[in-house]
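Please read the structure below before turning to the comments.
As you look at this complex, bear in mind that one protein chain is not there, while each of the others sits in place.
Then we have subunit A:
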Amino acid sequence: MIEFAEVSKRYPNGQEALKRVNFELADGEMAFLTGHSGAGKSTLLKLICLMERATSGQVVVNNKNLNRTSRRKIPGVRRNIGMIFQDHRLLFDRTVFDNVALPLMIEGYPHREIGRRVRAALDKVGLLSKEKHSPIMLSGGEQQRVGIARAVVNKPPLLLADEPTGNLDPELSAEIMHLFEQFNQVGVSLLIASHDLSLIAQMHYRTLVMKEGRLVQDQVDSLEQDSEEVASE
């Protein structure tokens, strides 16, 4: 699903965010990406959805080489990736329904199909009763779930999440993670950037650890033994 080969990213201001990163995420695999802030997690995710481009190396997503993707093809790439952000990035001048419907509207789905899919996605995240609300009336956890519904509504094969539980209390965080597991069970690949080590430790999934732009650890199971060690760094 995702393939990084010797990927480096240097920003125009000279900051080297990624240094020769190599990894692969298989189809249907779920993995965590962790490390201190500034370690390069966000940059890595941005390269996958073409918010940034690699300075060198190859990024292949969904069998498409992103180095050779023209500006005009970017929307096509993003439609196959569901993105979830720490700050949700919802549109506050529209209802919950309209927010979730956005990816489908963009792709020109028929009206009835949009209604069906949006309600299915909202039902999945437990917010079906709030479809007519404005996102501003919802709690932080609910807003995040609207963001998740929007990311999965067009059923993309890959979900990226950047600190999806960053602003949530542990209970809500666990709920969100549980949702991600459910998506993974039906074949969606997920890459979740998070520094919530205790949460990751409970989950028993592959974990990639970044430090100063390098991938320093690629643990196939979980960080259970190493979590304290990384946390104490």
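Heads up, the rule we're going with is that a contact is a pair of C-beta atoms (placed from the backbone, for glycine too) under 8 Å apart; a residue touches a chain by one contact, two chains touch by 3 or more; residues count from 1.
Simple rule for what comes next: contacts and distances are computed from a predicted model.
One subunit of the complex is not drawn; among "Carbohydrate ABC transporter membrane protein 2 (CUT1 family)", "Cell division protein FtsX", "Peptide/nickel transport system permease protein" or "dihydrouracil dehydrogenase (NAD(+))", its UniProt record names it "Cell division protein FtsX".
Set against the missing chain, the residues A:Arg10, A:Arg78, A:His133 or A:Arg214 yield one that touches it, A:Arg78.
Seen across the whole complex, the unshown chain contacts subunit A at 49, 51, 72, 75-80, 83, 89-91, 93, 102-114, 120, 124, 150, 152, 154-157, 182-183, 186-188.
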